[in-house]
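Read the structure below first, then the notes.
Only one protein chain is missing; all other protein chains are in place.
Now for subunit A:
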Amino acid sequence: MGLSAIAVLGVARPGVIAEVTSAFTRHGANIEDSAMTLLGGHMAMMMLVSGQVPPASAFPGLTVTAAEVGSCRDHDREGGLGYVLTVHGPDRPGIVSSVSEAFTEVSGIITSMTTRLYGSLYVLIADVWLPAKVDVAALMRRLAAVGAGLGCAVTFRPAEAEVL
């Protein structure tokens, strides 16, 4: 079965997720990894779907993009550690790019990220994976400097992971 990456965007309203997912069910497709959130009042859903992708007419009123993708091996994350980053402060351009560059410099990977703008408050929270070799203290100093330059508060802490 082929694998497709699909993005769905539409107005958030009761029933919209049921409509999207039932379209895949009717066509025998299987939703594998997926993430859905509300961006403002807009429903945004991203999926990896195996099987037959429904025709465009199956998603009335929604903006849908789809692309066939090959199977992709997840980036090797053996030995590294997970962290959570919080940045908050006055909204201004460049917060996400400045912070993400700091992780790029140490080969860190942002595995999940949420940003929220409420009034003039901008909030960024990200899950980050760092290779074991990274000097975390130095990275935290770098992040603090980036935050100071942006006028933002930055918190960087180990992710909680209780394996039972």
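Just so it is clear, a residue touches a chain if its C-beta (ideal position, glycine included) is under 8 Å from a C-beta of that chain, and two chains touch if they have at least 3 such contacts; residues count from 1.
Quick note on the criterion: contacts and distances are computed from a predicted model.
The unshown chain of the complex is recorded in UniProt as "Peptide deformylase-like", chosen from "Formate dehydrogenase subunit gamma", "Extracellular solute-binding protein", "Peptide deformylase-like" or "Branched-chain amino acid ABC transporter permease". Shown as candidates are A:M47, A:V99, A:A126 or A:L143; the residue that touches the absent chain is A:A126. One of A:L3, A:I31 or A:V84 touches the chain omitted from the figure, and that residue is A:V84.
Among A:I17, A:I31, A:M46 or A:M113, only A:M113 touches the chain that is left out of the view.
Think of the hidden chain as still there; on subunit A it touches residues 9-13, 38, 40-42, 53, 56, 59-67, 84, 86, 88-90, 111-114, 116-123, 125-127, 151-153, 155, 159-160.
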